[in-house]
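Here the complex is missing one protein chain, while the rest keep their positions.
Letters A and B mark the chains in the order given here, with residues in each chain numbered from 1 onward.
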Amino acid sequence: MTSPAAISPAEPALGGKTLLEVRGVSKQFGENVVLKSLTLDIAAGEFLTLLGESGSGKTTLLRLVAGFEQPSSGEIWMDGVRLDNVPAHKRRVNTVFQHYALFPHLSVRDNVAYGLRVKNTPKDEIGGRVEEALQMVKMAGFAEARPGRLSGGQQQRVALARALVNRPQLLLLDEPLSALDANLRKEMQSELKALQREVGITFLFVTHDQEEAMALSDRIALLRDGSLEQIAPPREIYARPATAYTAQFIGQTNLLRGNAHAGTTTCGALVWQSSAADGAVLYSLRPEAIQLAVDASHTAPTVRFRGAIRQQIYGGASELLEIDCGAAQILRARIPARGPLSGEHEFAFAVTDAIRVSE
Amino acid sequence: MTSQMTSANAKSRALILTTYAAFVFAFIYLPIVVLIAYSFNRDGVGGFPPRHFTMDWYRQLFADNAIWDAVLNSLIVAAASVVLALTLGLLAALALDRASFPGKALFRRLVLLPLILPGIITGLSLLMFAVFIGLPLSLLTVFLGHGTALISVATTELFAGLQKMDRAQEEASLDLGATPWQTFWRITLPNLKLSLIAAGLLIFTLSMDEIAVTFFLIGRDNTLPLEIWGRLRRGITPEINAISTLIFAVSVALIVIWYRVRTRGLGAEPQDLLERP
Partner (left out) sequence: MYSRAYKSIVSLPPLLWVGLFLLLPYALMFAHSFWLVRDGFLVHQWNLQNYQKLATNPLYVEVLLRTMRIAASVTFLSLLLGYPLAYYLSFHAGARKELLYQLVIVPLWVSYLVRGYAWKTILGSDGVLNGFLQFFHITHAPVGFLLYSPFAVVVMLTHIYTPFVFLPIYAALEHIPRPLVEASQDLGASQRDTFLRVILPLSMPGLLAGATFAFVLSLGDFLAPLLVGGPSGTMIANIVQSLFGAAYDWPLGAAVSVCILVITVTLLFLTERLEKRWSFK
């Protein structure tokens, strides 16, 4: 099994040209190595999400691209030109900060106009562009307000407008929705996605929330301890995780450990025919892939097993079953809601749903 | 113990505490009240009770040119000290907040030393320095003394203001294309506005009242406190009560403004000034 990092990073999802190249970038703070020789490319116009736990290095990478930190080694190139030796204020990159960082002593209008003013944009041009930006984020009526009087969601929009009005080549978003409550978050997610489609600017988005990543991104780059674990479009990364870590981080999964020998794979109570070479094997099996045997199809090759239902967690449209297969093997299955179950049942899943992963 | 008993105990204890607090307040304020009262007393200072109301002492005060010359001198020195202390204090605060350099810990202590050392030590050291470089004693040496000693006040206040500032704002400014210089003037300084005003007021007040350091650096022109001091050596007159009352009134006004500015937002808590570096 090839290492996940070998998945070519230069596969821009939209097939466009490459805008940003991160080449072997490492970053350490004192003894602490936060990024380890990271390489990835971002295509022009794409919505790429850096996903990972805290400490994975995603925010550090963002700050390197913004220019607030310098790489310890490696290079960053944008649009064919070296970027990492350009000071932050000269880069055609703008940032939406996690806590917005709006200037409290300036009005909304002055906040948005700030970037234009410091670069001596002609006065008559500023007015129009500011209006346009505010309209885009639906904050046109708030031009004279002070940031202190705005709600979190409103501040967030102003922060967006302030960044976008400068027409950057790349927009960086540092967990911008994490400070919002759940409902507002979902609303802003769809607005953000629509906005990105509309303006066509490349977005580099940082989050630790995998659902958010899957909802918004053209591609997800999963970071783990400073290295790139896997980079792929959401559907691919979900359906074909390369490693156990990826499989567990994005969505839920059952990890099946076992052995392959002479064409037969055995993972605890589960046995099936496969073409795997002899040796230890590890598979990822999503809970929704497991069904009650009575519901399973009879056409595709399936694996059947028996187990006792230990717990049943009702979730409205579906239920999560905890199945005890004996010999300390517990599997989780997600089935459509069908009333309380108990005792032993037979279950099944399609062989093709078991995805081989590396550690 | 029933809850009724504990409640009665608690109440009597609270009463004792309140009375004690009132006593402490009285101790703090009575001398000043007495001072003010006797500034209007025809028979001068001393004796009890004050009997005859008069404004004579104030009239005498307003005709006293020497005093007003001293007031002017004090104002000049105070204003100049504010400018010097705020400028260097701001730079020092920025340096402590953002730069690392050899001897930073020593620098931090040194800057704050005049705040905690008795004034006589700082005053004498500067006197020796002035003699050493052949600088004659005058309002200039007084100004150098005040300005240098009060950098500590400015640094403390502005450092606290910097710490409370949202660092991301400066990053946002750079991110949007402003140069570091532009960022300093458009973002950093406005954010420190309240701290600067509070520090400025405090430095002004402390300079106007400064005696210990001034004592050793004064030339021929007197500052107000030294002028009053000179007269005190010659004897007590109620005219001094009058000027003291005026000083009190102005101080109160200034400090109320200072407090309002302080608690309006960014800046150190008043108590922080006494906190360790």
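Everything that follows uses one rule, which is that a residue touches a chain if its C-beta (ideal position, glycine included) is under 8 Å from a C-beta of that chain, and two chains touch if they have at least 3 such contacts.
Computed from a prediction, not measured in an experiment: that's the story for all the values here.
*Asks:* Given that one chain is not shown, which residue among B:V83, B:L117 or B:L189 touches it?
*Replies:* For the chain that is not drawn, the touching residue is B:L117.
*Asks:* Looking at the whole complex, which of B:R13, B:R42 or B:R264 touches the chain that is not displayed?
*Replies:* Residue touching the chain left out of view: B:R13.
*Asks:* From the list B:N73, B:T148 or B:S195, which touches the chain that is not on show?
*Replies:* Missing-chain contact among the listed residues: B:T148.
*Asks:* Which listed residue, B:L75, B:L140 or B:I255, touches the chain dropped from view?
*Replies:* B:I255
*Asks:* For chain B, which positions touch the chain that isn't shown here?
*Replies:* Interface with the chain not displayed, on the chain B side: 10, 13-14, 17-18, 20-21, 24-25, 27-29, 31-32, 34-35, 38, 45-49, 88-89, 91-92, 94-95, 98-99, 101, 107, 110-111, 113-114, 116-122, 124-129, 132, 144, 148, 151, 170-171, 174, 180, 202, 205-206, 208-209, 211-212, 215-216, 225, 228-229, 232, 236, 240-241, 244, 247-248, 251-252, 254-256, 258-259, 269-276.
Keep in mind that, in the parts below, only the chains that are shown with their structure count from here on.
*Asks:* Averaging only over C-alpha atoms, locate the centres of chain A and chain B and give their separation in whole Å.
*Replies:* Distance between chain centres, rounded to whole Å: 55 Å.
*Asks:* Taking the complex as given, what residues does chain B use to touch chain A?
*Replies:* Contact set of chain B toward chain A: 166, 168-169, 171-180, 182-183, 186-187, 190-191, 193.
*Asks:* For chain A, which residues are in contact with chain B within the complex?
*Replies:* 66-68, 87-90, 93-95, 97-99, 101-105, 114-115, 118-119, 162-163, 166
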